[in-house]
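Please read the structure below before turning to the comments.
For this depiction, one protein chain was excluded, whereas all remaining protein chains were kept in their positions.
Up next, chain A:
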Amino acid sequence: MCGFVGYLGNVEPATADGLLRRMTGSIAHRGPDEQGVFVCPSAGLGHARLSVVGLGDGQQPMASASGDLHIAFNGEIFNYVELRDELKARGRRFRTGSDTEVILHLYEEMGPDCVDLMNGDFAFAVWDAPRQRMFFARDRMGVRPLFYTEVGGTLYFASEVKAFARVPDFTAELDEIALDQIFTLWAPIAPRTAFKNVYELEPGHIMIADKGGLVTRPYWQLDFPDAEASRAPRDERQAAEELRELLTDATRIRMRADVTVGSYLSGGLDSSIVSALAAPMATGGLRTFSVTFDSAEHDESEFQEEMALAIGSHHSAVNVGPGDIASIFPEVINATERPVIRTAPAPLYQLSGLVRAKGIKVVLTGEGADEVFAGYDIFKETLVRRFCDRQPGSASRPHLFRKLYPYLPGLQKQSASYLAAFFGAGKDSLDDPLYSHRPRMRNTAAAKLFFSGDLRAKLASYDAAAELASQLPERFARWHPLHQAQYLESRYLLPGYILSSQGDRMSMAHGIEGRFPFLDHRLVEFASWLPPGMKLKGLVEKHILREATKDLLPPSIGQRTKQPYRAPDSQSFVGAGEQPWLRDAMSSEAIADSGFFDVSTVRKLTEKCRQQAVTGFRDNAAFVGILSTQLWHRSFAGSRSDVTEAA
C-alpha cells in the first residue's frame, strides 16, 4: 500500500527526475518507507512505498525481467500467492516475493485482461515500452484512488491530487458542478472531482493512454438479478454457510502481510465480525483499535470493550473530546481534497494516527457490509416509504419512521402527518430510479440556500440528481427496489465518500492501509444475488449476515440494531475554544474572496452555530460544507508549482 505519481508525454529530461521526486514527496505520507523514480524519454513513474509485502525486495517502480515493463502500484493483490503459484507452474520465474511482480507477469501474459484475475484493492500504472503506452487499472469497488489531469499536452497521474500542485502550470480551481454534487449527493460523480480538469479513474475501470489519447472501459460492474428472479426462493441455511465460508476466506487472504495486521473495532456488528474472524488468524493475538467520544450519543465504548474482551484482543482507543475535531479539521480537509458535509472523517483521522503510533501499518475494517447486506437506515426508510405510499391516507403507517431513527430526537416528537411529509411519502413516483434517495437529496440540497448569487446563477440550469439518473445502466430499471438502492449506495457514495473521504484519505494520511473483507468481489457478487428478504428481513437489517455469524459474537452485539457512525458536527467548532483559523475561514472577507457562498447568510448561520442553536441536519450539513469548502479553497485554490522547492 503506497502512493504513486507519473506522467506520459513531454517533460524536459533534465527536470523529469526532480519533478517526479517532488510529486512523490508531496504524497510521502502514503508511503513513508521508501521512494523511487523511473524516467524514460516519454514517460516517468514515481513511487512512495509503505512496505507491507516483500519487505526487502518489493521496491518500486519495478521493471519486468525483460525491462520492457515498469510498474508503480498502490494497494494489494490478496490472491497473489495463488496467482504466483499458477504463473510458476507455467514456467515463469520470480525475482521477488512481492505481489507487484505478479502483476507484471500477468500483464505480460494477458495484457489489460490481467485485472480479471486479481482479487485486491489496487490502483496501478504500467509503462509498456514496446507499445509506447501507459496502462492503468483501479480495483472493482474503488478502495484505492487514481487521479489524472492534462497540462500542456502531457498526462499526469497520481494517488492524490496534491501531487499535481508540483507540476509547472497546473492551477487548482474548484469545480462548481462538483460542489453542487457534494451539496446534493455528498460526493462528486466520478470521473469528476472537486478540482476542475482533474479526473479520477472510476472503480472497476481500466484506462490505456498513448499518443492517440485516452481510452477507458469497465472490466467489472456491480450487477443484480431482475426483480422477478431475485425473489426466487433460496435455502437460507445453505446461503448462510456459503456466506460464512466466503467471508472467512476474504478475511484470511487479507491477513496476508509481512507486517502485523490489526483491526478496527467500532462496537457494531460488521467490525466485530471481522475482528472475531481475524483473531484466531493473528499470530501473537489481534490488536484492535477504536474511537470513543465524550458525547454519550456518539460513544460506543461499552460495546467495543465487550467485544475486545470476547475475542481476547489487545485493545487501544483514541478519545474524541471537545475541540478535538476542530483542532485537526484543516488537516482533514487537506487529506480529503474535497469539501465534505459531515465531520465524520475527522475521528478516523485521529484513529489512524493512534494506529501508526502503536507501530501498526495495516488494519482490517468492517466497511462495506452496510452496502452489501443492506445495513443502512436508507434501505429501511425506502421500505417504509413504499409501505406508506400504498395507503397514503394512513394515520398509523408513518409512525414506522420513528422506529427507524431512535437517535434523532427531533423526529421522535413529530405527528404522523409530519413524519409522512418529511419523508416525502406520496411525493415521489414509485418508478423514479432515485426514489430511495430523494429525501436525502432534498434535505442535503436545501443547504444550497447558502450559495452565493453568482454561483446560483451559474448552476441555475444544473440538476445533480438528473445527471446521476442519466448515468444508471439500462438494466437498473429491472432490479428489485432494494437492489436499486444498494446500487446507488455502492456505486456512488461508497467510493465517492465512504472509501475516500472517510477511508483511504484518512488512513493513508498516517500511512495506514485499510483492508475490507466485506468488499471482496466474490462476496459482493454472492450478496447481490441473494433474495432481498434475506438481507433486509422486515425491518431487521443484514439478516443473513447475522445468521451466518451468530456463533462469533456476544448476543448483545450480534443482535444490535445498526447505529450509524456519526460525529458531532457544528458544535465541534464553536464554544470557548473556538479556533482562530475558523474565524479566518468563515470571516466575511474570506467568504467574499472565495465567492462560493453568500456573505450575509453565512454570517447569520455562523452566529446561530455560536449560540449552539443549530440542531437540524440542513444547517449542520451547510456549516460543515461551507467550512470545508473554505478550507479547501485556502489549501488548494490557485496552487502552483514551486519549482525552487528541494527535491
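Assume a residue touches a chain if its C-beta (ideal position, glycine included) is under 8 Å from a C-beta of that chain, and two chains touch if they have at least 3 such contacts; residues count from 1.
By our rule, contacts and distances are computed from a predicted model.
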Choices "Acyl carrier protein", "Cobalt ECF transporter T component CbiQ", "Oxidoreductase" or "Putative spermidine/putrescine transport system permease protein" - which one is the UniProt name of the chain not shown: "Acyl carrier protein"
Contacting the left-out chain in the complete assembly, out of A:369, A:605 or A:627: A:605
Contact partner of the left-out chain, one of A:310, A:449, A:590 or A:637: A:449
Selected from A:394, A:414, A:563 or A:579 as touching the chain missing from the view: A:414
Contact with the hidden chain (one of A:422, A:476 or A:581): A:422
Touching residue (missing chain; options A:197, A:334 or A:615): A:615
Residues belonging to chain A that touch the chain removed from view: 408, 410-411, 413-415, 417-418, 421-422, 424, 427, 442-443, 445-446, 449-450, 453, 598, 600-602, 604-605, 608, 615-618
